[in-house]
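Yeah, one chain of the complex is gone here, protein chain that is, but the others are all in their spots.
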Amino acid sequence: MNKSRVEAFTDAVIAIILTIMILEFKTPESSKLSAITPQIPYMVSYAVGWLFIGIAWYNHHYMFSKAKVITRKIFWTNNFWMFTTSFIPVATAWVGRDLNAQGPEIFYAIVYFTWSLAYAILTHVIAKENERAGYEKVAGSIRDMKIYRALTSWKFVGAELIVWVLIIVFMPALQMLLIAFQVLFVGGRVNEDSDKMF
Amino acid sequence: MNKSRVEAFTDAVIAIILTIMILEFKTPESSKLSAITPQIPYMVSYAVGWLFIGIAWYNHHYMFSKAKVITRKIFWTNNFWMFTTSFIPVATAWVGRDLNAQGPEIFYAIVYFTWSLAYAILTHVIAKENERAGYEKVAGSIRDMKIYRALTSWKFVGAELIVWVLIIVFMPALQMLLIAFQVLFVGGRVNEDSDKMF
Amino acid sequence: MNKSRVEAFTDAVIAIILTIMILEFKTPESSKLSAITPQIPYMVSYAVGWLFIGIAWYNHHYMFSKAKVITRKIFWTNNFWMFTTSFIPVATAWVGRDLNAQGPEIFYAIVYFTWSLAYAILTHVIAKENERAGYEKVAGSIRDMKIYRALTSWKFVGAELIVWVLIIVFMPALQMLLIAFQVLFVGGRVNEDSDKMF
Partner (left out) sequence: MNKSRVEAFTDAVIAIILTIMILEFKTPESSKLSAITPQIPYMVSYAVGWLFIGIAWYNHHYMFSKAKVITRKIFWTNNFWMFTTSFIPVATAWVGRDLNAQGPEIFYAIVYFTWSLAYAILTHVIAKENERAGYEKVAGSIRDMKIYRALTSWKFVGAELIVWVLIIVFMPALQMLLIAFQVLFVGGRVNEDSDKMF
């Protein structure tokens, strides 16, 4: 497939997902400055959502830059991944109404884990398809990404699940903090060569 | 015309159509997890819409990659096709309120058939214009696309119409399943060379 | 300036303006097929808006393809033109509630004439700046565009104003028809070389 067109399409979709989150930021009816305070929880979840999608885009950009071939299979897993990403604005909006409510936080967690699964599958498929096409080195550096190694480590995923259940049972609001933390320390720690690629 | 600019414009329009469908996913007022259940029908129609537009984009990308010339006529049929595509979010939203209601399902069917017609015309025009410009081989492989052969086969279209009428009369909800099925087995079976193009 | 980045930015803005018009298409609360009929007037104005912006994009694409230099001045007039274009969805939405109401049709006419003015200025500036940079031929073919010649002919503009006043006083609904007609026969008749450019 035409790699740059798939990239452009993905960029447009991700940019829209990122930006429509601001539509949920309701301007107050009143003209008092204090009328904005009920929006503060949403501002928190919005910032987390932005950080999340920003890191996701960064890692996606790295993988696609490395990839030599984009096959139909990659296209479809990429589409599925964008589909799961499209639920982040919904989860962000719901959580933003009450950061400590269990319902929305469980929904957010479901979106987060589905998204992680989709991302792991996407990475796996890109690596596999490039390996099959003879680009072992490309496949290697894609599989070497911190986020992929975390998502495919049973220790990491197991620990995550335990922490997540504890948090949602005892203090749902912590989830936003945890996600921001993970995003920065797992997703944000990209391969050394990502700056030197071009 | 400038092919890459037409592609970029089309990509942006399709990406927006795809993504605004999530705006219809209303976050519940309540904070109970169960408050999300009324959104399940929409989640079904949303998934079908995403699949549908994803396949459409894939086939469109294939055609445009093959095409050597983009003429004014292609631009206009492409615009008409995007116009019909823009009704998918509307039909998806309406159907998503009640998957088994006849009214919305008939509206969806109208959108679906108009869209199919527009797509068939677009394929026809791209092939024709490229043929006229001396690219018979390009025209040939565009006309050879499974989706085009289905849409221009009277047997296929006739059978479709019968099935559609039966479904809408007796069990409207089946339409979503049928579309997902068609999308996967007709639109999804692209030419063998689509992976090897670049 | 970087022409391709200005083009990409403009394409994104125009694509969004085009696509958000569908958001105004409200899905009915009821599940009866007949519940969609109140949307028919909007469907008319939506189709006209789509045609209008489609032609505008086509002509814009032609001008920018021809232009050799994109200066700061062109950027600003282009921005102003996009600003006026952004009112088309508003005018389309209002007119779509009642095609024969005078208020919305006057508002649409104001948007239409402001848009035309902005478009004429943009064409003038692109031609002028390219002429100054030594590309007389480019300037010539840009000034030769049918839409520009119409917009700068006092006879044409004078006749338009008279027709417009008559229509809005006696039968506002005709405006949509008139715009569709103009779009097709003025905006749609582009220079002969537009197909052969690339």
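To keep things simple, chains are lettered A, B and C as they appear, and every chain counts its residues starting from 1.
Everything below uses one rule, namely that a residue touches a chain if its C-beta (ideal position, glycine included) is under 8 Å from a C-beta of that chain, and two chains touch if they have at least 3 such contacts.
Given the structure is predicted, the values throughout are model-derived calculations rather than measurements.
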* To do: With the full complex in mind, choose from A:Ala47, A:Ala133, A:Val157 or A:Leu178 the residue touching the hidden chain.
  => A:Ala47
* **Positions on chain C where the hidden chain makes contact** => 1-3, 5-6, 8-9, 12-13, 16-17, 20, 23-24, 69-72, 75-76, 79, 83, 86-87, 89-90, 93-94, 97-98, 101-104, 106-107
* Structure fact -> Note that chain A touches the chain not displayed via residues 7-8, 11-12, 14-16, 18-20, 22-23, 25, 27-28, 30-36, 47, 50, 54, 57-58, 61, 65, 190, 194-195, 197-198
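Keep in mind that, in the parts below, only the chains that are shown with their structure count from here on.
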* Structure fact -> Distance between the CA centroids of chain B and chain C (whole Å) is 27
* Multi-partner residues of chain A (each touching 2 or more other chains) -> 12
